[in-house]
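Starting off with a structure, shown below.
Note that one protein chain is taken out, while the other chains of the complex remain in position.
This part shows subunit A:
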Amino acid sequence: MTLTSKFTTLGAAALVATTGLVAPAFAEDVTIDLWSRADRSGPLRPGNIVAAAEQLNRAFEAAGSDTRVVVNLIETNAKGFDADALNLLKAHSVGETPDIIVAAHEWIGSFVEAGLAANLEGHIAANEAMYADIIPNLWNSVMYKGERYGIPQDSEVRMFFVNNDILRSAGKDEAFIAALPGKVEAGEFTMYDWCDLAAEAVESGAAKYGWVHRPNVGPDFQMAMASFGIDIYNEDEAKLQITKSGLENYYDWLGYCVNNGSLPADMTTWTWDSTHAAFRGGESMGKFHGIWNVGKQLDAFGLDGKEAYFDKLTWIHAPAGEKGGQPKNLSHPIVYVVGDTENKELAALLVAMASQHVPNTAHAVGTNHTPINYGQIAMPEFQEKGWALIAGTPMLKYAEFMPNHAKIGQYNAITYTGVQAVETGEMTPAEATEMVIEELEIELGDDVIILD
């Protein structure tokens, strides 16, 4: 029985039950294994699935059915989504495949190749009304070889944060600050201008550090690479991709930022704590991170509400690499993946229920993530508490996603070694480019296309 027809049957059964006819009752508990990393930043990722099961059970009860859905939460304690995905793949290869998985979207390629993820095209088509309002661009994040293997659970937008007070102390007027996002959007303000501005802030004594980026391997760097024209993924061939000249331009830029004093040379050896402290403590003019920081920024700077926030901070996309180019930013959605198990139809339905406007808004507003459905923005809760998210949603226009390729983790780790080498002064940008290309060729082999 196909996914579609099963859902039709399920729908028909519910219809029969609610119209007073007695459906055949059988006492049965269906256990849905839900794999989710214990993550304080998103308790409702699994929580919304549990709530959906409760809702479904009430429907069963009303229909006089004895069937009950029991969600067995497998809460893992991996340090990050990458480590968690590796643990999941191991569990899958010994036959312990969960029915629903909360994962970072870029792992979908690995999950499909391992036979873990169920193809959801049929389910989405059969339940069109439940997914009709999803922001279309987000579907790209769950696509693998042209088909959808997941449902976006939340999304976010990553950007450059700018501390306006530091700009003011450095002698910049309000007009300059107000015009900055527009200049970035128009491609007039480039990555080099960003470093020059940050260096100016340091030289004037207004900031201790020009700008800071994440101190470890992660998706943020992809938007800077994209600004320098690196198209990381070749969709036609489903392969990773790198442009030699783009990579060298990107490393040149990082080297420039270190040399002009705007970026600490030892940035890659910092801890997350000191990185956050540098920006939230008012020591750094800029930071390269994501929208979920807003809550902590409000606390750290003692701000209340939208007006005070945007008076203190400005958001810009990653500027273009050269004048006239296009700015970039990145969204890194967390997704629900349905395991290719015997319960996959039921599991997919729970995911559909958890992806509706009300439960998803409870997660998005509570954890500062942008919505997955357009309509969520109009909800009072979003209007009241989600002002930052509403402000961030238009930025998604320039959003790139990480490719859903099994080796993206390796790719990011290797290109990051070049960042380390250039920033610490160990290598020139040209040497780092050569080293990174060699590593990519050897470790990824046929999975990466190297362009000049």
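Keep in mind that, in the parts below, contacts are C-beta pairs under 8 Å (C-beta built on N, C-alpha and C of every residue); 3 or more make two chains touch, one makes a residue touch a chain; residues count from 1.
FYI, contacts and distances are computed from a predicted model.
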Complex minus one chain; that chain's UniProt name from "2-oxoisovalerate dehydrogenase subunit alpha", "ABC transporter permease subunit", "Cytochrome c-type biogenesis protein" or "Imelysin family protein" is "ABC transporter permease subunit"
Contacting the left-out chain: of A:S262, A:N412 or A:T433, that is A:N412
Among the options A:V30, A:L73 or A:A114, the absent chain makes contact with A:A114
Across A:D165, A:E322 or A:E439, the one contacting the chain not displayed is A:E439
Of the candidates A:I177, A:A265 or A:L396, the residue in contact with the absent chain is A:A265
Full-complex touch with the removed chain, picking from A:P46, A:G218 or A:P429, is A:G218
Hidden partner sits against subunit A at residues 78-80, 82-83, 86, 89-90, 92-93, 110, 113-114, 215-218, 265-266, 268-269, 271, 274, 406, 409-414, 417, 420-421, 424, 426, 435, 438-439, 442-443
